[in-house]
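Sharing a structure below in structure tokens format, with a few things to ask.
Of the protein chains in this complex, one is absent; all others appear in place.
Labels for the chains are A and B, by order of writing; each one numbers its residues from 1.
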Amino acid sequence: MTSLLIKNGFVFDPLNGVNGEKMDIAVENGKIVEKVNEAEAKIIDASGMVVMPGGVDIHAHIVGAKVNSGRLLRPEDHVKDVEPKTPVTRSGVGYSVPSTFTTGYRYARMGYTTVMDPAMPPLKARHTHEEFNDTPILDKATYPLLGDCWFVLEYLKQDRIEECAAYVAWMLKATKGYAIKLVNPGGLEAWGFGGNVRDIDDPVPNFGITPREIVRGLCKVNTLLNLPHTIHVHTNNLGKPGNYVTTLETMRCVEDLARDGKPVIHITHCQFSAFAGDDWRTFDSGTEPIIKYVNAHSHVTLDMGQVVFTDTTTMTADGPFQFLLYELSGNKWVNSDVETETCSGIVPFQYRRKSFVHSMQWSIAMELALLIQDPWKIFLTTDHPNAGPFTHYPRIISWLMSRKAREKILERVNKKTLRKSLVPTIDREYTLHDIAVVTRAGQAKALGLKSKGHLGIGADADIAIYALNPETTDLSRKPATVRKAFERAAYTIKDGNIVVKNGEVVNAPMGRTFWLNVDAPKAEIEISKILQQKFAEYYTVSYQNYPVPEDYLAVSAPIHVKAEVE
Amino acid sequence: MTIIKLAPKRAFKTPVNAQTITPDAFQEKTMSEIAELHVWEGNRRRKLGELFHISEEKTAGSESLRIEVSGDLRKVRWIGAKMTTGEIIINGDVGMHLGEEMEGGKITVNGNAEAWLGSMMHGGTIEVKGNAGDYVASAYRGSTRGMNGGKIIIHGNVGNDAGNAMRKGVIIVHGNAGQFAGVNMHDGAILIKGNCEGRMGADMHGGKIVVCGHVKSVLPSFTIEAVRKRVKFEGEPVEGPFYLFLGDLNTKGKGKLFIAKNPNQHLSFYEKLL
Partner (left out) sequence: MTVVSNVTCPVCGSLCDDIELVVENNRIVKVRNACAVGEAKFLGFADPHHRRVKPLIRKNGELVEASLDEAIRRSAEILAEACYPLLYGWSSTSTEAIRVGLELAEEVGGVADNTSTVCHGPSILSIQNVGIPTCTLGQIRHRADLVIYWGSNPWNAHPRHLERYTTFTEGRFQKSIWIRYLTKLQGLIGRKKAERAAELVSPRKEAMPQTEKVEGLPPPLKAEERKMIVVDVRKTRSAEIADYFLQVKPNMDYELLQAFRMAIHDRELDVDEVAGVPVELIEEVADVMLKCRFGMLFFGLGLTMTSAKIRNIDAAISLVRELNERTKFTIMPMRGHFNVTGANVVFTWQTGYPYAVDFSQGFPRYNPGETSAVDILARGDLDAALIVASDPVPHFPKKAVENLVKNPLIVIDPQVTPTSFMADVVIPSAFVGIETGGTAYRMDHVPLPLKKVVEPPETCLPDEVILRRILKEVRRLKGMRTA
């Protein structure tokens, strides 16, 4: 079908200033258009329903080497949640680390259509893209881990920003990546010998550069290259009591690099980086200074990393942090270091209501989301699957929208948490407009994805329709109704095709893979000479076999970026 | 009592998933409803009545339900899985996963049972008159939650890894056991009246294993604690003398391993450490 008309829905399209007005949305050839010929178009009656742009997830570990090791690690997790094959879908397994097909379907069922995988080891880029090719429906992209690459450390140490930029441009193309990802910058290189860095001014062993210099350096590179997203940062000391100080310093350290009040840094899954206290006994929420800072500055965006009380699988590139988690939990542990670039770790983890620390973590993410005033600065994530599987987003939406829902959670948490948490004092309840910002519009904007997150003319026709009537339902009093509506979209439309109807997948086309085709020709030629020279020495694979060719991507969607370096 | 009798209509070639053969599924169903229950034969969905002759007998007395399955059931898996009540009697050899995740009731096998017997069971009793395969009462792959209650009695021998990651409950083996009885065990008790192929209690955290017969050796990660005249098992004394080892030290475990002294002269060197 080439044209669609979605009639009479309550439309929430924050990027175009539409706030719940009843209107029609017209679709032709996969794009939003002004109008269509009603006689020829397929009509969807959305009266009494909410219409939003398709959901956008800025940070969810859904594919690649680490995720797949997580899948391998957890047969006992899959066995309780299976997806049988249907005439239109492939079979798979679910719960905390779903198989690729299941991942695509489950996002689509919730009305999500674009998802970013935030941690790709460049050396294993092919793996990430192979899995993307088996992740149906969604448009997606991935962030190469660049904060501990030897080339980056060496260039930045010598303050050769332009060459570093040329290298990053080359890497984005070679790995078919979308943004610069930093995880515990410097700490991962140190982990190569089992070490870590203590704070953002602790020099990286054998390299002499500090995390501060890495963050600033790559932030400058990001600006030089004109990349659509900011640097995407998982802070040093993540997961440790007292780390809010490091988080504040990390945000501050790029304050002077901001231009025109635009964001230059994204602090991801901020919940894990907003801890106060000296140790686990004196553990506390460190959100207040972060919230104050973010409310007063415009160069930062965050995502939540909301904890859900469930059995999940933690997985990050932060090798030393995962080791800490293994020591704390005694659970099985995977560590995987990647030569010259990065590392990763995986530990199954159960968040318990009755645990003081875990319930405080729940509270910390809620405080961030509710007390940071501008919803364009903080996005809804669980750092899937780290703080909980993405399938819990509807539940989190209901918490954000309903004080009553939060109180119900608080009734059952650890008593000490109840005393310490700020959540009981917060009245704020998100509106549907706010929800549309934190689950799609804000994320698309932060990512610089111009055709996503809105329903303006020319946007990709990725649309979610939820069976929820804001006129007749008291959303704040009916959290379960809200949750159910967001769990099973009445319709999900992807590029103008109906892919989900009444919460069931009815069609599963393959989505695109976005990547940045950064144009920095001269600098790059030079850099590739140096790369070729050093490659055999740094890597155990050939230079020629390293880049991922474009035809490797099932649906390649390069975004052309003109860099400011020549 | 109601007795429902099942017998295969033909020899099965491919595995049959018969999760529906439980008192819970049969309860309050007519014979024709029971015959309509689904089972899998390989990749084909079948009705129970297509694969089994089903008949009913009523005797006076209690309300309870008994299922009797007779014949060659080696390919039939998951009989009695998740059952909570009632009784199943099996006449013949039976396939894997018998009584898996069982919560109550009783299963008796007049024959042998294959692997994964009573795996992850929470309650109830399973009694096997013949032998049982590997992974009796075990946890699923990757899990640390094995048997969590109930009782398994095996009159013959068991294979390897009996009681893997067991947390509660009792296993009694009248015959011999393979390797790694009580591996990763957390709690509960295992009694092996015959011989044991060794490596009992590897990586155990707690619980009790008693071996009355010969063992090849004791793992180096166990340490000798005492010699005991007898040991209590389910409140009843089992006569020894027994060597008592503690371990597994590699998991800082507090498990107790009792090995009968007399059939194990080769362990006597441990005594000089006492």
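The rule we apply is simple: a contact is a pair of C-beta atoms (placed from the backbone, for glycine too) under 8 Å apart; a residue touches a chain by one contact, two chains touch by 3 or more.
Owing to the predicted nature of the structure, the values given are computational and were not obtained by experimental measurement.
Taking every chain of the complex into account, the absent chain touches A, B. In the complete assembly, the contact with the undisplayed chain comes from B:Arg199, out of B:Arg66, B:Arg199 or B:His214.
Residue in contact with the omitted chain (choice from A:Ile6, A:Ala41, A:Val63 or A:Ala446): A:Val63.
The hidden chain makes contact, of the residues A:Thr2, A:Thr282 or A:Gln533, with A:Gln533. Here one chain is not drawn; of A:Thr100, A:Thr223 or A:Thr439, the residue touching it is A:Thr100.
The chain not shown here touches chain B at positions 13-15, 17, 40-44, 75, 96, 115-116, 134-135, 140-142, 179-180, 183-184, 199, 202-203, 217, 219-224, 248-250, 270, 273.
The omitted chain makes contact with chain A at the following residues, 63, 65, 68-69, 71-76, 78-79, 82-85, 90-93, 97-101, 123-124, 126-127, 130-131, 134, 150, 154, 158, 192-194, 206-208, 323, 326-327, 332-340, 343, 346-347, 533-534, 536-542, 544-545.
Keep in mind that, in the parts below, only the chains that are shown with their structure count from here on.
Centre-to-centre separation between chain A and chain B, using Cα means, comes to 46 Å. Across the complex, chain A is touched by residues 139-143, 145 of chain B.
Interface of chain A with chain B (complex): residues 73-77, 79, 332.
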